[in-house]
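Shown here: the complex without one of its protein chains, the others still in place.
Right after this comes chain A.
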């Protein structure tokens, strides 16, 4: 079984202060990993480090080039553009086209030509999640993907994740506080919290 994503002894910092250490896991095709832990434990930091938005203090993330995608609460949806324009922009950036099925999958058919600024928070979130289906990256790092979604939409997203993304050869690391009903192992980050006096980082530059 080849791993799409391997994380080895990763140590990551937020604002110069080490927050997590000794994080290791492997994800194979079709696997998801649910990150758990109390607020501030470092879920977002870990995801941003995995996505390459910030450097790790040590350790390594082994992953093919250009297969990862990151999504957080801020989903980069432009309020002045329509839903279709937003999605087709991200598709073009990734050299792809928007499959029509995306609108049905994420219940966006009726919203297609509405300006994103007129959508509710949950509707906007669905557009943000539809972006993940449009860009077609196999390795997803998702930070609280279900924020502001209703139960129906959560089930819809979980269904896409299970039946389309994971079944289609992808994998995902998902930080969430709710049960997505996806058959996936859970990684509680609490044991990996860096010791308070961990060296290798300092927040002096930020004070």
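Just so we're on the same page, contacts are C-beta pairs under 8 Å (C-beta built on N, C-alpha and C of every residue); 3 or more make two chains touch, one makes a residue touch a chain; residues count from 1.
Following the convention adopted for this analysis, contacts and distances are computed from a predicted model.
Asks: So which of "Ribose transport system ATP-binding protein", "Heme exporter protein B", "FtsX-like permease family protein" or "Multiple resistance and pH homeostasis protein B" is the UniProt name of the chain that got left out?
Replies: "Heme exporter protein B"
Asks: Which of these touches the unseen chain: A:8, A:36 or A:94?
Replies: With A:8, A:36 or A:94 as choices, the missing chain is touched by A:94.
Asks: Among A:38, A:52 or A:169, which residue is in contact with the omitted chain in the full complex?
Replies: Considering all chains, including the one not shown, the answer is A:52.
Asks: Need a quick check: the contact residues on chain A for the chain that isn't drawn.
Replies: 51-55, 66, 68-78, 80-81, 85, 88-90, 92-95, 131, 135
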